[in-house]
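Sharing a structure here in structure tokens format.
Left out: one protein chain. Kept in place: all the others.
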Amino acid sequence: MTPSLPTTRIATTSFEVRTRGRGFVELDDKLRTGLAESGLREGAAQVFTQHTSCSLLICENADPVVREDLERFFAKLVRDGDPLFRHDAEGPDDMPAHVRSILTGVSLSLPVHNGELALGTWQGVYLWEHRAAPQMRTVSATFIGY
Amino acid sequence: MTPSLPTTRIATTSFEVRTRGRGFVELDDKLRTGLAESGLREGAAQVFTQHTSCSLLICENADPVVREDLERFFAKLVRDGDPLFRHDAEGPDDMPAHVRSILTGVSLSLPVHNGELALGTWQGVYLWEHRAAPQMRTVSATFIGY
Partner (left out) sequence: MTPSLPTTRIATTSFEVRTRGRGFVELDDKLRTGLAESGLREGAAQVFTQHTSCSLLICENADPVVREDLERFFAKLVRDGDPLFRHDAEGPDDMPAHVRSILTGVSLSLPVHNGELALGTWQGVYLWEHRAAPQMRTVSATFIGY
């Protein structure tokens, strides 16, 4: 029995993100808005994207060259048009997008403290589009706390 | 204070999964059953597997060639019997299974909406067996919501 701990409440939100093809879209502002609307001040946020060819990640947010280097590293690790891949109905970036999504993940759990996402100074939350063409992506967030 | 948000309740379940060696086992049905039994309709599900040589992932669920391509990609990325690996007491797939598990992860957080796992149309939840031989795997799920 832990009667002295706060009772937990929950709030959910979801939003659309328009991507411009392969690259990163920072989500911090949209997540902060959702958190503020929930009124929750302590707890956790679970963020999820309903796709298999983009991903969610925490990345250094100060130097844009970090994201360029990431893009170059993954383009070399998972090559577009690699003959290893047989699933290519949507083009040479089809299967690489699935692999990149699986290597980096579609869900994140973030701490909430003092009504803010308790991220580190250099951490940003990003959606990483892995398809070459622009897409519309859905992101949902569940805030659990008090 | 957020008195207007719903109070959160919690339910846990766990189940065994028999694998047939390296390959994928879809978990959606077992997770849906656990969620239905909990009676929760909004919130989040945390899924976890208690092992270090398999993993949990979200993968495209329509074309089985995607999983075949994934298997081929990872077999090349993390080679069985690679002399780089010294931990090989259980065979050439021993250490590669640990590396593959770490690259893809053993926990997932999924949103719950309208009493269903709020997955995307093409998303399936899979256990990925990384050992060559069949195994019995434990998966636990924690549903948090209202």
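Descriptive notes on the structure:
A and B are the chain letters, set down in written order, and residue numbers restart from 1 in every chain.
As a working rule, contacts are C-beta pairs under 8 Å (C-beta built on N, C-alpha and C of every residue); 3 or more make two chains touch, one makes a residue touch a chain.
In this text, all values refer to a predicted model and were calculated from it rather than measured experimentally.
Contact with the omitted chain, checked across A:A44, A:L127 or A:A141, is made by A:A44.
Of the candidate positions A:E37, A:D69 or A:E116, contact with the hidden chain is made by A:D69. Among B:N61, B:S109 or B:Q123, only B:S109 touches the chain left out of the display. Counting over the whole complex, subunit A has residues 1-2, 5-8, 42-44, 57-60, 63, 65-66, 68-70, 72-73, 76-77, 103-105, 108-111, 113, 118-123, 144-146 touching the chain that is not drawn. Of the residues in subunit B, those that touch the hidden partner chain are 7-12, 38-40, 46, 48-53, 77-78, 84-87, 89, 95, 98-99, 101-103, 105-109, 138, 140, 142, 144, 146.
Methods note: only the chains that are shown with their structure count from here on.
Inter-chain centre distance (subunit A to subunit B, centres taken as mean C-alpha positions): 18 Å.
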